[in-house]
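Below you will find the structure I want to go over with you.
Here the complex is missing one protein chain, while the rest keep their positions.
Lettered A, B, C and D in written order, each chain numbered from 1.
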Amino acid sequence: MSETATPAASLPDDPGTLIDPDGDRPAARSGRSRSLLRFIVKKLLTTIGLLFGVTVLTFLLVQAVPGDPSTTNLTEAAQQDPEIVAAYKAKWGLDKPLPVQYLTYLNNLLHGDLGTSQSTGNSILSDLAKYVPATIELAIPAMVLSLLISIGLGMWAAVRKDRAADHTIRAGALIGLSTPSFWLAIVALYIFFYVLGIAPNGGRLSTKFRPPQDITGMYTVDALLTGRPLVFWDALWHLALPVLVLTSLTVSILIRFVRSAMLEVLDQDYVKAAYAKGLPRFTVLRRHVLRAGLVQVVTVGGLAFASLLSGTVLIEQIYSWPGIGQYAYLAALNLDLPAIMGVGLFVALVYILVNLLIDVLYGIIDPRIRVS
Amino acid sequence: MNELASQRPTKPVAGEVILPARRWFGIRPGRPRPERPARPPARALTAVAIVILVGWLIVAIAAPLIAPYDPLAQSGPYYSAPSAAHWFGTDQLGRDILSRIVYGSRLSLPLAVAIVALALAIGGTLGLLAGYIGRWVDESLMRLTDLVFAFPPIILAMVVSAAFGPSARNAVLALVLVSWPTYARVVRSAVLSIRGSDFLHASRLLGVGPWQALRRDVLPNSVGPSVVLASLELGNAVLMLASLSFLGLGPRPPAPEWGAMIAAGATDLSKWWVSIIPGIAILTAVLAFNLLGDAVRDWLDPRSRRRG
Amino acid sequence: MSTGEPLLTIDGLSVSLPGPAGPVPVIKQLDLRVDAGEIVGIAGESGSGKSLTALTLLNLLPPGAVVGGSIRFDGQDLLSLDRRGWQGVRGSGISMVFQDSTAALHPMLTIGRQLTEHIRAGLGLGRAAARTRATELLDQMRIPHPDRALRAYPHQFSGGMRQRVAIAIALACRPRLLIADEPTTALDVTVQAGILALLEEQRRESGLAVLFITHDLGVLSALTRRAYIFYAGRVMESGGTADLLTAPAHPYTAALLGARPHGLSAQRTLRAIPGAPVLPDQLLPGCPFEPRCTFAEDSCRSGPPPQVPTTSGRTLACVVAPDLTGEPVVNR
Amino acid sequence: MPGSARRGTHTTLALLAAATLALAGCGSNAEDNAAAAGTAATADGSAAATLTVDASLVVKTLDPGQVYEPTGNVLVHALYDTLVTFDGADISKPVPSLAKSYTAADDGKKFTFELNPDAVFADGTPVTSADVVFSLNRLKNLKGSASPIVKDLSVDAPDPHTVVVTSSTLNPNVPTILAEPYAGILNSKLAKENGGTDAADASSTDKLTNYLNTNAAGSGPYLIESFDAASRIVLKANPKYWGTAPKFGRVVFQNMDVQNQKLTMSKLPQNELALDLAGDALTGLPKELQQSGSADSYYQLRLQNDPAVSKVTSNADWVAALQAAIDYQGVAALFGPAGKPAAGIVPTAYAGSLPESEAQKQDLPKAKELLAKSGVGDQSVKLLYPAITFGGVDLGTIAAKVQSDAEKAGIKIELDPAPIASFLDQRKGGKVPFSFSPQLLDYPVAASIVADLMPGGHTAEAAGWTAERADKETVAAAEKVLSARDSADQVEALHDWQRLMINNSPYITLVYNSTTVVAGPNLKDAVFSAAGWTVDVADIGTN
Partner (left out) sequence: MTALTIEQVEVSYRARGRGSVRAVAGVDLQVAAGEVVGLVGESGCGKSSLARVAAGLTAPTAGRILIGDTPVAPVGWRRRPAALTRLQMIFQDPGGSLNPRRTIESQLLDGIPADLTGSARTERLVQLLERVGMSDDARRHYPHQFSGGQRQRLAIARALATEPEIIIADEPVTALDASAQAQVVSLLLSLVRELDVGLLFISHDLALVHEIADRTAVMYLGKIVEQAPTRALMAAPRHPYTRALVEAIPQISAHPNLPNVLRGEVPDPAQVPSGCRFRPRCAHARAICLTEPQLREVPGGLVSCHRVEEIAAENGVTELSVAKRSVTESSVTGEIAMEASE
């Protein structure tokens, strides 16, 4: 409220403005950016804490395992030789007391060094750089397809509530939800590769092709970037089956959320109001219902995406897909501590980033939570 | 001064009693409304779920009567295809698959229930305390759940199983470890909403102590969502257990665990019966659990009930 | 009354909603009329079918609802319309304002978008013209800084301003009838006064007809000239508002008035209506108000009382009222 | 604003889709086109053709000094030549490679190798004795998995073309040891340039391994094109190879699990072979496929001989009862066509194996009788085994088979699977009463296992089998094997030793299993070798 010099004269004309009309917007904007900054800083602090927690948790977990990496990484004969075992432990720092091992790890971590995998012999970072793009290449198409299908079918089911279409879609989703993923993957491989012969038998690329030059690490993208159409199609062909299996599982999860979210929205007054305005049904569904329903789908979708990105151990295993899930599986079996820690950190990071993405999407979709 | 007892006769005489409210403004004494039955939730599907589950229950209880063979004994040649002697064929050790599936239900179903019950008990208790006490207890619990969430469940379960060796107990522990945070969060948010509720305020104003209020007002009102979650999670527990078993981290052989049975046939699908049939067993059990979960949700979820 | 055909004529309307044990009749034998440029009121307790009547007029009933009778609006038989036909009526013929403006405005779309999206189709305007029309409307609704308001989201407005925006949206395509479903119930009295004034102004200046639904008899009295008193999906009494409220003939109308705080009149004890409003699926064969009525006789239980016109121009659905109040019934 | 952003997204998506199609449709790549048409074009077996090897890639490194995993050995053998080698499936006698000849001294300790002057490394530099000394010393000092085998050897280079290897103990098997992949000869100059060292502290100072994962520094028939242990490893022919050029210009090792390998091979692919088909996966394969294998592993139960650890497993009668209870033929059948019931200990791939006619047999009445005699009753024992699949069979299945066989004789066994790390760790401690694991030989000579299994050896120690508890005659038989200088003598001694071991040792050998190479119908010389490298890819040609 601006103070006026001659209140007696100005008061009767005061239109009752409570906030200075011209001063308002810039103030609001700077306030918004300030609170956004605060939000991001807070998120970053949480992130660091969480990553720290992940390292502690992994470290303790792996220490709880009886036996040490030397038993899986040396032949039985070599293990009998104390000299060799000592040399191995010295090489990997396993001869030092636990807290020292942990502090060494943390110190290296702060310098951007995630350590060296005991089972692949590579630095964890370069391992991740190799395995993560493969998983991303699976996760993104699976997620996009899942969203498209589940939003489409979920909305259809909601609009046709309690009719045949609704029942069919729900039953399909329920069956999908009840199917063991690894079983579905095996059956799909059997049918599409073994019986029908229309799908490849796993892997990322036919052996006849050289993998494309490593730019993004995703074969399809790299093949396009380097102008190798045949490689692109081949990589795409290899993607098809795992992506479809992942999609069918994710769709089953998402569709129920989409349906109930849309049902809730369809029940809202503003949907009635939109019809009352004379808007055609399609416009109402697309513009009013979809948008509001998406808010609730974003969280579930985000978490589904996070879990796709953190690697689906079983699917990658069955389709010989060298992704982060396979890497994690091998690391866990070999008790490869640095690798498990690396995967843990990566997954935590994905989780945090996806949560951040969810927050940002919320802000974009719903103006009410843009500031807070 | 305002002693109610001194103003009214302690025992009203029948016939001449005029209730105070009626005297004041001529209303009839309020009586509770007749109870309206809860909306029947998709009866047909629930019936299917119950039939399947009761079926599995009977199979599990009467396993020795139903199974034609000892599930652990080599009762036929290795990998014999389904036949009159072995309806579902035999596995890699010549064990009867039908018998193993029948006995497998004695493993998968109780273990799934154990996983869910333990996770519910642990997560529920922590969530209850976190939501009710608030402050640092809440804060630290939420960070802990974040930590578990930030870890891919199957990897965490694998490390735990790898650490302590494959066994039914360790698989259950591993899966409880990854699933309790969900319950903690659900219970916590339910408690938070009750913490701001008028009836809790009213209780406290009447002089009810904090722990008494926790037991009487908070607890009964916050179990609903977690029971819904638990019933929906039962199916998931069966699946997770099968996944661990598939990776060789479940109950020890020769136990007839369904996931392990799928794994046994996974290497050679030309002997389809070895893995396809246990897969169908899992599918039906999980499907029934999921349907039941839906029914429980429809029945307990305040939102769907309010509509009814 | 008016000559020629009324703007809206409802004849023998009945509506049933699906229930767990078969369809539940929620509106029965409803006759109602709104003339052009007239504000007509509907009053009653919650659950009396007021809002359902409004939704029926826009074909917004939940799926599975069964509608009987006839609704004529502006020479059209509404119940025979297909989906496209309804689209033509909604917004440009009949539009509606809801009770809770927070729920009735889409929280994620700007006011401008919600205000213009139907103007372009409804009035056949271009983008710029639609925006001009939107600005005009907001200005008419006395919303300060209409330009800025167009870019704002609903949550940035106060409750009263939101309801004005909702009215602007409803009036954007120049409908002939506005259904206002308790538009001021959630608002403070001082804010309510502004909304009432706005509606009256629209009626006077653009000949808008308003079907105003409320449970507040004071608001009914202040705004409307003619009113219908609803109970359990039936009209208990209808006629000139002032008549109805100063000399109620139906026991229900009288009971409603008795239960109401009188504001400036002398302090006295409120007279509650015994019992609770009857639920549509628990209806007995007789007069729906009979269980709560202090004047109920045996004849009230035999069947639903017929709607009878009285000499003072009212319609009354009560068998005992004429004897009690001496309201003469017009012979048929 | 959000609305316009959304419209923007639509457009972007559409553009992206269009771009995708354009790129995919218009671009072209000569190599890819050739590859796409490849199967037909290369059916004639031209030198540029690609050989595909399907395997569950188990390889951490391509450094000969560190390698010990199965796939690693196949690869390293193709990248590095050794002083001597074995030809095809014949492992009876080492044949010349980098060394054109060798002589063994009469004391059985000193071996002199004469290098072939034609041998050159891939960069053209000749192979000298200095390179051999460097490579073998580095192997020893790296203290990797292979170093125990070469610990007792010392290497000298009297002149550039002569290498003298001396063993500190009597060891007629030195040439065989030096034929193994880990004894591959590195280009010492190149190695030193890239951080390699053969110093005594090499285990901590040598930095060569990472370099060797992407660059071969040897004189073998192949070079590394690309190395990605997770998906594929590609070898290309060494253009300067000094010996017979390999038939396939390119070899792609692709990571594939067993089930996939079976499905793939069932389609009868050209120029493709699979390395991991084993056990039951070998049944039902198309007849056109060539299978080559030889039993090179043995599966053994080990029973704790120390009564302080277990009263049951140290009871000789109980052990004998168990031995009689097992259905050896049934266990062997679990391994499909590749499994053979054990006769002694040494698998049939190696000289000294007992004839198949002596295979063990189930004898339940005897088992029951022995069990009664033992007085153990139905006391149960935990059988520890690693929860892995090995040789195509889940060890749990075999353990379950043993359990159910024992059950038939009234012997109670409880299964106790453990992760491999914890299995090895537990068994090392000598406190495990009863364990089960598959075993491979360190190098392809049967005598290599004798010392380890006898009192004083690590395995015997872990089983609590001390010299006091051991049967004198059996110990003497073992000593006879180890002191034999002539291979015929050694074979004879091995037979005697094994026959004694059956009744006088805490080990029950169940079955022999073979690694099998399954090759497409058009391939030639894709034969299994028990020498340690499974298959020599450089030998493979087409019909």
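We take it that a contact is a pair of C-beta atoms (placed from the backbone, for glycine too) under 8 Å apart; a residue touches a chain by one contact, two chains touch by 3 or more.
All values reported here derive from a predicted model rather than from experimental measurement.
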item	value
Touch with the omitted chain, as defined above, among C:Leu245, C:Cys287 or C:Cys300	C:Leu245
Of C:Val24, C:Leu79, C:Ala103 or C:Val191, the one touching the omitted chain in the full complex	C:Val191
Residue, one of B:Asp217, B:Glu233, B:Asp268 or B:Asp298, that touches the chain absent here	B:Asp217
Hidden partner interface residues of chain C, rising order	45-46, 142-145, 148-149, 152, 155-161, 164, 188-194, 196-198, 200-201, 215-219, 221-223, 241-242, 245-246, 255-264, 267-274, 276-277
Residues of chain B (touch criterion as defined above) contacting the omitted chain	1-5, 7-8, 10-12, 19-22, 24-25, 27, 29-33, 35, 197-210, 212, 216-217, 220-221
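One rule holds for everything that comes next: only the chains that are shown with their structure count from here on.
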item	value
Distance between the centres, which are taken as Cα means, of chain D and chain B, whole angstrom	48
Rounded Å distance between chain C and chain D, as computed from the means of their C-alpha atoms	87
Rounded Å distance, chain A centre to chain C centre (Cα mean)	50
Shared-contact residues (touching 2 or more other chains) in chain C	108
Residues within chain B bordering two or more other chains	162-163, 266, 269-270
Touch list for chain B against partner chain D, complex	72-74, 78-79, 92-93, 161-163, 165-166, 248-249, 252-254, 263-264, 266-270
Sites on chain D touched by chain B in the complex	257-259, 262-263, 280-281, 284, 330, 333-334, 387-388, 392, 394, 396-397, 399-401, 403-404, 415-419, 421-422
Residue numbers on chain D that touch chain A, as the complex places them	2, 5, 20, 23-29, 31-33, 35-36, 38-39, 50, 52, 60-61, 66, 68, 143-149, 151, 203-204, 209-210, 213, 226, 228-232, 234, 252, 254-257, 259-260, 263-264, 266-267, 272, 419-422, 424-426, 428, 442, 452, 458
